[in-house]
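Dumping the structure here so I can ask a few things about it.
Missing here: one protein chain of the complex. Every other protein chain is in place.
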Amino acid sequence: MSRDSILKAIKQNQPELRPLPADVDFYFEQTEAAEKFKQVLEFIGGRFVEANNYAAVKASLENTFPQAQRWITAIDEFSELATLIQPGDPHELENVDVAIIKAHFGVAENGAVWVTEDLMGARALPFITQHLVILLNRNNIVPLMQQAYQLIAEKDYGYAAFIAGPSKTADIEQSLVIGAHGPRSLTVFLLDSDN
Amino acid sequence: MKVGLFVPCYINQFYPKVAIDTLELLEKLGLEVGYPLNQTCCGQPMANSGYEHLTGSTNELFTQNFAGYDYIVSPSGSCTLHIKDHLHSDKAPAEAKSIRSRIYELTEFLTDVIKVDSIKASFPYRVGVHQSCHGQRGLKLAQMTELTAPAFSKPEQLLNMVDGIELIPLTRADECCGFGGTFCVAEEAVSVKMGKDRVADHIKNNAEYITAADMSCLMHMEGILKRQNSPVKVMHIAEILNAAMV
């Protein structure tokens, strides 16, 4: 193993210590967070829907995905519409059409939501599903990534992700195609309450 | 105030009119201008090719020539930048260091030191301004499109004082023309392609003249324009600022 020789070379060659910048939370943009979030999310190909409660979300989802066969969720309250996810082999999620999960918070400047693996049920779920639905509480939108990391700086998780829009690629001549390897659509429901 | 005129080697040899206009322009502003006859070159051609170690003698010569002047002014952003960044002397190290802060490119000298607010010149044509990279990104003669910062342009500030002139906007405001010193021959294919594209941007936007604070970029673009038999002409900014009133 080259560990020690690499570390030794680094120690020898690294320059004199330079300080970290005192402050990385220097900027606070005062915008209407929910409005900005909606704008950006739509710009990056996501759907944004405001809903009063879970009942409204369910009604909307049944309308949006009439063809969907397999629904999976990690939210107890959705267990009539979708099957509650169980621990197990992620390969079994292969044919999921719609997955419904919650996010901790959203970020207005880039339309991303923060989801840790406990909210996903399985790490693979938000990626393998054809369509992803995420519930977000209106009070949980921060303007910038700086505030986002203030919220998660001390949190523990095994896996977590910022998810911003549906999966996409522009690898062929820079023309944007939605639905690369992950979900073909992402819908964020903005809710006033948590039920 | 005593101003020393530094005329880059290729301007001296190929474009004496640019140097004459620069001199006359400075004289018209009432400045006492001297021209050390023993000047040759700033040494940039060697340095940019990786031979900075050969520039000792041009450096000494430069330092000797311009030691007596309060300001050194040159109609070239590129050569000015080279002196600012690299001039040093073993014989007179302090003098060389001081020259580095006393040298100015012509347009910045006019806007920042002399602070001219009017120019008696007339040039009733559509003109595209080419921002030479060394002038713009090196000397900060104009704001750079890459940055999130307020716009300004010292060359345009001056050109706007000229009677009848119409500055045309470019599709790519500050793309390099591809001259690049020895790059222009070492990387002939890319250099020419960059030059063609730059020229095409000016033509597409209806320029009659292309101007710049660097004659080297203009020489490169002129070579391309001439080969294309284009009616569009190049003109150093000093030639426009010193153009007679009509």
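So that you can tell them apart, the chains are marked A and B in the order they are listed, and the count of residues begins at 1 in each.
Following the convention adopted for this analysis, a residue touches a chain if its C-beta (ideal position, glycine included) is under 8 Å from a C-beta of that chain, and two chains touch if they have at least 3 such contacts.
One rule holds for everything that comes next: contacts and distances are computed from a predicted model.
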| item | value |
| --- | --- |
| Among "Cytochrome C", "Acyl-CoA dehydrogenase", "2-oxoacid:ferredoxin oxidoreductase subunit beta" or "Lactate utilization protein", the UniProt name of the subunit that does not appear here | "Lactate utilization protein" |
| Options B:Asp70, B:Asp90, B:Asp112 or B:Glu188, residue touching the unrepresented chain | B:Glu188 |
| Contact with the hidden chain (one of B:Arg102, B:Arg137, B:Lys154 or B:His236) | B:Arg137 |
| Residues of chain B (touch criterion as defined above) contacting the omitted chain | 7, 9-17, 19-20, 23, 34-41, 43, 45-55, 57-58, 61, 65, 133-134, 137-138, 144-149, 172, 174-176, 178-195, 197, 216, 219-220, 222-224, 226-227 |
| Residue ranges of chain A at the interface with the undisplayed chain | 1-3, 5-7, 9-21, 24-27, 29, 40, 43-44, 90-91, 94, 107, 109-112, 117, 122-124, 127-128, 144-146, 148-150, 152-153, 156-175, 177, 179-183 |
